[in-house]
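Notes follow the structure.
Just one protein chain is left out here, and the rest sit where they should.
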Amino acid sequence: MNGSLATPEIVLALCGMGILLFGVLRRGDGGLICSMLTIGALLLAAVLVAGGAFGLAFEGQFLVDPMSVFSKFLILAAAILGVVLSLDYNAREGIGRFEFPVLMLFATLGMMVMVSAGNMMSLYLGIELQSLSIYVLAAFARDDVRSAEAGLKYFVLGALASGLLLYGITLVYGFSGSMDFAAIRQALSDPTRVSEGLIVGVVFVIAGFAFKVAAVPFHMWTPDVYEGAPSPVTAFLGTAPKVAAMVLFLRVMVGPFGHVLMQWQALIEIVSVASMILGALAAIGQSNIKRLMAYSSIGHMGYVLIGLACGNAAGLRGALVYLVVYVFMFLGTFAVILAMRRRGQAVETIADLAGLGRNDPALAMAMAVFMFSMAGIPPLSGFFGKLYVFLAAVQSGLWTLAIIGVLTSVVGAFYYLRIVKVMYFDAAREAFDRRPASLSVVAAATGLFTTFFFIAPAPVLDAAQAAARVLFG
Amino acid sequence: MSEFFATPLGLVVLMVLETLAILVPLLLGVAYATYAERKILAAIQLRKGPNVVGWWGLLQAFADAGKMLMKETIIPTGANRVLFLLAPMITFVLAMIAWAVIPVNDGWAVAKINVGILYLFAISSLGVYGIIIAGWASNSKYAFLGAMRSAAQMVSYEVSIGFVMVSVLLCVGSLNLNDIVLAQRHIWFFIPLFPMFVVFFISGLAETNRSPFDLPEGESEIVAGFFVEYSAMAFALFFLGEYANMFLMSAMTSILFLGGWLAPFGIAPFTWLPGPIWFILKILLCMFVFIWVRGTFPRYRYDQLMRLGWKVFLPLSLFWLVLTAGVLMATGWLPGGAA
Partner (left out) sequence: MIMMIAFYIFAAILLGSAALVVSARNPVHSVLFLILAFFNAAGLFLLAGAEFLAMILVIVYVGAVAVLFLFVVMMLDVNFAQLREGFQRYAPIGATVGLVLFAELAMVLGGWRVAPGITALRAAPMPAGMQNTAALGDLLYTHNILLFQLAGLVLLVAMIGAIVLTHRDRRTSRRQVIARQMARSVAETLELVAAPLGAGVAPGEFRRPKPLEEAAAPHPVAPHQGEGH
């Protein structure tokens, strides 16, 4: 047993409990201090992740490899930016209680466990830790009906998805005789041991994951939850958990179920195509920007799933790069959405953005960058995300997927560009309140990343390449 | 003779005899516990107590029993008849069956099971059902209030009782009640685990709904709480159950902390008395304290009761559990797992 491999997780858990105790004993408004402490703890965890070794721990239930390290960095970055985004919002909306950052911390911990899972049971517990924290976060503004509804809806549907996932896991366990990823892979390498029951189990597992990454047809919760949850929670919810769930999705499909690729590939293709189409078409009619982002994220997950459908190292690399690009675009967009505030009141319709180009050129510039990037216009990062995924698809002969992907990108560009049009060409409205420094910092950082990704994409590409290579030996 | 007890029929006869050997003294004890309570309370309050029936009132308990037997059991209209009658039976039966695992001397128990302490804990945690069902089935507001209070109270205090038991078990390394007593040959656990002993005893008061935690009956606020609608034998069963539960709690305290049947010192004058006598003496001592507490302390307010359970006892017992485990690990005194 080599428990020291889990040092970042253990330290993070201890920090979380420490911050919780601190917040409880302080009795007063500890929200800000606890947020700062949480950011510190997440940074500490990132340092520990960087300094960690690779290997298996806890009898194979926990593993650290380039893929888990890659995704942990991404998750921690998203979590830190998420906490920063919440600083100002929570104080203004009167939900600045110390439990907020603590729950974010535990959610992050759950995601780190998810991407390090080497066993169906640690996978499930990681997912539950992450989901449960986010259910609570979604309902955190408990006096707001929409937030409470979002939390409840997410909880009920999430519980259903957990049930599907568990049912699938039990079937897989029953027919392969193990919970361990490596052992399942070993068992399935013998084609005679692949029975219908096992395939049914795999399908249920896919359904559970599709819910967690909000891919069609398990996306119904997304728009309502994204719209109802407090905006910083939506920003967090749309990034870090998606990364964790998607990485886990990739790992489980390619790892334990790698030998039954033929059985699930078509399924992933269908899910991917449906997500891309729905993400592109349903977003057109939206007037609420958070709802629009929900459909946008469904579409993005469709593109990422193209990478999985390829079922090879190139596809996996494309998917991982896409996730990195997606996280920063999404967080940046939410930094702008959070800055949408008139006379202390948060506004969230697209029409409210009118005139931003004149009132606040810098913010409008950032938003334009994110929108162009999401539409996939070169040389912004979003273009490269799509490029690698489509290339991998073409190389694996999945022409249909690549073509549908390009077509939906074109359709999607319509509503992204509409926002740019509203900002620059519509009749100006009253200016927004002065934006807090924290939002400016996040918007600037993510904007710079998105804009200048093309100059030095090598580190991200190499890391993704290394991560993808692990799964394909 | 011993051959007969080896046959299937003999085994059954033996089991019945063993059961009777436990239950008859227990029921006699319960009868006289009511008498003792009245006498001790009277002494505390400078009164005489029962002194008419028999010499010094010694037959009072039987007079009461006779009266209860001859009265009519009234079932209120609107009550759920089955559950109404089931509730006192549950209370009484639970108080009786727990004694199956109590070791009176080394190896003297009706059922020598490995998880005896868990069995006791399970049975004592079921006690709440008799009360809750009685309160609900009576279809009366006072009774229902009493039942609600009792449910919350017993669930709360079970938590700390559980932790106290675990810290004792850590020192023993076995869930067998016989082993728990034998592990105290050198030192009775109430010395090293004194705070836990106090927590256990006070939680025991709450668990048996005894004063100062007798809110479920709270006669000054909710008349008689959950058994306000009961009369005659149904009432008597509750009454017997409560006293049998007190005996059970006393026995558990003796086994967990006061060395069960062991003599205080393993030397001559103390070892002359046989183990069961020591065990009974310890139970009686605990019973006396139960009654003494009732004569001395006023009833807790409900929020104070909850505060004590959740904010004082739970953290304390949790802390002490961790401390016990830490000390045992650090000193290497941790008993082997497969004891």
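For reference, chains read A and B in written order, and residue numbers begin at 1 within each chain.
Just so it is clear, contacts are C-beta pairs under 8 Å (C-beta built on N, C-alpha and C of every residue); 3 or more make two chains touch, one makes a residue touch a chain.
Keep in mind the model is a prediction, meaning the values are calculated, not measured.
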- request: Could you tell me which of A:65, A:93, A:128 or A:180 touches the chain that is not displayed?
  value: A:128
Message: With the missing chain put back, one of B:22, B:41, B:97 or B:113 would touch it. Which one?
response: B:113
- request: Could you tell which one of B:20, B:43 or B:122 touches the chain left off the display?
  value: B:122
- prompt: Where the complex has a chain not shown, which of A:97, A:185 or A:421 is the residue touching it?
  reply: A:97
Message: Counting contacts across the full complex, list the positions on chain A that touch the omitted chain.
response: 6, 13, 17, 20, 57-59, 61-62, 97, 99, 102-103, 106, 109-110, 113, 121-122, 125-126, 128-129, 132-133, 135-136, 139-140, 142, 151, 171, 174-175, 177, 195-198, 200
Query: What residue numbers in chain B mark contact with the hidden partner chain?
result: 83, 113-115, 118-119, 121-122, 125-126, 128-129, 132-133, 136, 144, 147-148, 151-152, 154-155, 158, 162, 175, 303-304, 307, 337-338
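Criterion: only the chains that are shown with their structure count from here on.
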Task: Please report how many Å separate the Cα centroid of chain A from that of chain B, as a whole number.
output: 55
